[in-house]
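Here's a structure for you.
As you look at this complex, bear in mind that one protein chain is not there, while each of the others sits in place.
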Amino acid sequence: MKRNNSRQQPVSLMGTLLSPLVGKGHGRPLMLVGIGITLFITLMSITAPFISPHDPTLIGFGPPDSPPTAQYPFGTDQYGRDLLSRTIWGGRFILLVAVTAVLICMAVGLPIGLVSAYNGGNLDRTVALVMDSIYAFPSLVLAIMIISVFGVSIINESLAIAVIYIPTYFRVVRSQVLAIKEMPYVDAAKSVGASGPAILLKYILPNVISSIVVIATVNFADSILTTAGLDFVGLGLSVTLPDWGIDLTYGRQLLPTGAWWTIFFSGLMILLAALGFSLISEGYAERTNPKLR
Amino acid sequence: MDNVTFNVEKGDVFGLVGESGSGKTTTGKITAGLLRPTSGQVLIDGVDLYGLERKKLRAFRRKMQLVFQDPLSSLNPKMTVGNTISEPLRYLSDVPASKRRDKVLELLERVGLSPADSFYSRYPHHLSGGQRQRVVIARAISIDPEYLIADEPVAMVDVSVRAQIIELLLKMQRELNLTILLITHDLAVAKYMCNKISVMYLGKIMEAGPTKDIFANPLHPYTQALLQAVPIPNPRQRSEKKIPVGEIPSALNPPTGCVFHPRCPFVFDRCSSEIPELLQRDTGHYVACHLYTGK
Partner (left out) sequence: MYRTGDVTAKAVQDVTLDLRKGETLGLVGESGSGKSTLGLALMGLIQPPGYITSGEITFDGVDLRNMGRDDLRRLRGSKIAMIFQDPMTSLNPVKKIGDHFIEYIRAHDADASEQKARSIAEKALADLGIPASRVDDYPHQFSGGMRQRVMVGLALALGPSLIIADEPTTALDVIVEAQILKLLRDLKAKYSLSLLLITHNMGIVAEMADRVAVMYAGKIAEVAPTTKIFEDPKHPYTKALLDSIPNIQVEDKVLNTIPGSPPSLTDPPPGCPFHPRCPYAFERCRAEVPESVVTGTDSEAACFLLEGVVARHSSK
């Protein structure tokens, strides 16, 4: 027995999500810049095999530790690998981990937050307590612990980061649901006969969704930094795989010798990636906030 | 709230009048099946509302609907007007999915939202306060209920639009033979719309009876104070008012005896120790005040 309304659902959700993109106003330039940067980095990472001038893993390709020249515009690292190619390739792993992490977070944090907060009571309090405990843990330490135990792989890194952020999703969703739960239109829904699941899907979820976007984008930005951090500590994937975080590590070691290029380009990319997502988040938040008057 | 008893007859527009903290909204919610009373019963057509099991309760929900105070927050901001009004049809009626849109369009016309087509797909934030309240009313009457509980239906509507909503409610009442429980702090609205009134203060009924009687001959000192205090839109009626001192005490720590006694200009000994019962004074006119008990 199909629900007639399911046709409406996607429309209103997408509409809600995308509406801040249109129309003038405050956060829009911010958001567009963020989208621009993010799009650029994403495209660059996806098309890496085609646009990268050289193979980024080739050791001894060029003279080691050479500064930017016409032949190697970004210079080379200590293994003689072309840094331009490494920079172009370097985002793939990080972005993949970030995307996976965010998806896992949403798939887990959102439903748990919704159901727990809506039902309330002792179960909700218990779940909140558990979440708060995870939240209280210093994030990088937690990630390192998880990776050390389960080993390094894309899925493990994604999971580790997801675990760090699920409490945040949960908290945000929960506080929104707690507020919305008291709204007269939810009372109205009950009095017209709507049941729990229907209320959650049609009345609560659509009103919570825009705050999720903000969290998701902040999450993205942060995952990038955390992944880079993990690489920095040496827990990144294979040493030969091009990765901004790894380049950052070695770049740091090279700094005393005056070789600025290794750390500079990788650091810049990490910064840009995080910035891109943050700007989207800032802009989106400003746009979806009920405006003045 | 304490010991609140009243009878509403079919076709009545019954007013629960009081200031904040009077318990009127809580009472309304209880009669609507949204809040379980700690003791007591809500009998609708002789059936105890809170004694029913789920299935039967659902059937009962079809009989009564609510109109809330704030038209903006009583509508899901992410649902179109059409979908909002369809909801009760979906859950509480037998109208098949294919016929729902037509029924909603008909309802929109009925509450004066014309052209119905264009209102169907709009969102609440595109509508004015008065229009939103009409949507709320349309939703409420969509399943042909018998009872309507209206909690401050015009308090948050623009002054020049209030008369429209008041008249709409009365029109629906006539056409559908509704029984309405009107909750309000606005005495003028209560007088206009209701045929019977209960005046509440701090969770208790102070006075109850036919509207005409209560306004023509207010017995309880609190009712008298209320009627005096209301600003009258007539500059020739300016007079020195006898205004009670102080404010409504906290419900967490109510006064002993008669809850109004600390502010009552006619207070005497008995008032602070004994709670006055709600007794009938004239036909249908009840009052809970020691000025009238034990005479």
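Read from first to last, the chains carry the letters A and B; within each, the first residue is number 1.
Please note the rule applied: a contact is a pair of C-beta atoms (placed from the backbone, for glycine too) under 8 Å apart; a residue touches a chain by one contact, two chains touch by 3 or more.
None of the values given here were measured: they were computed from a predicted structure.
Note on the undisplayed chain: of the listed residues B:7, B:237 or B:283, the one touching it is B:237. Contact with the chain not shown here comes from a single listed residue; of B:43, B:188 or B:279, that residue is B:188. Here the missing chain is touched by one residue of B:48, B:167 or B:277, and it is B:167. Contact between subunit B and the absent chain runs through residues 19-20, 128-131, 158-164, 166-167, 185, 187-189, 191-192, 215, 225-238, 241, 243-245, 247-248.
As a working rule, only the chains that are shown with their structure count from here on.
Centre-to-centre spacing of subunit A and subunit B amounts to 50 Å, using the average Cα coordinate of each chain. Against subunit B, in their complex, subunit A makes its touches with residues 4-5, 8, 12, 16, 183-185, 187-195, 198, 202-203, 206-207. Against subunit A, the residues of subunit B that register as touching in their complex are 32-34, 58, 61-62, 65-66, 68-70, 73-80, 83, 87-88, 90-92, 97, 100, 136, 139.
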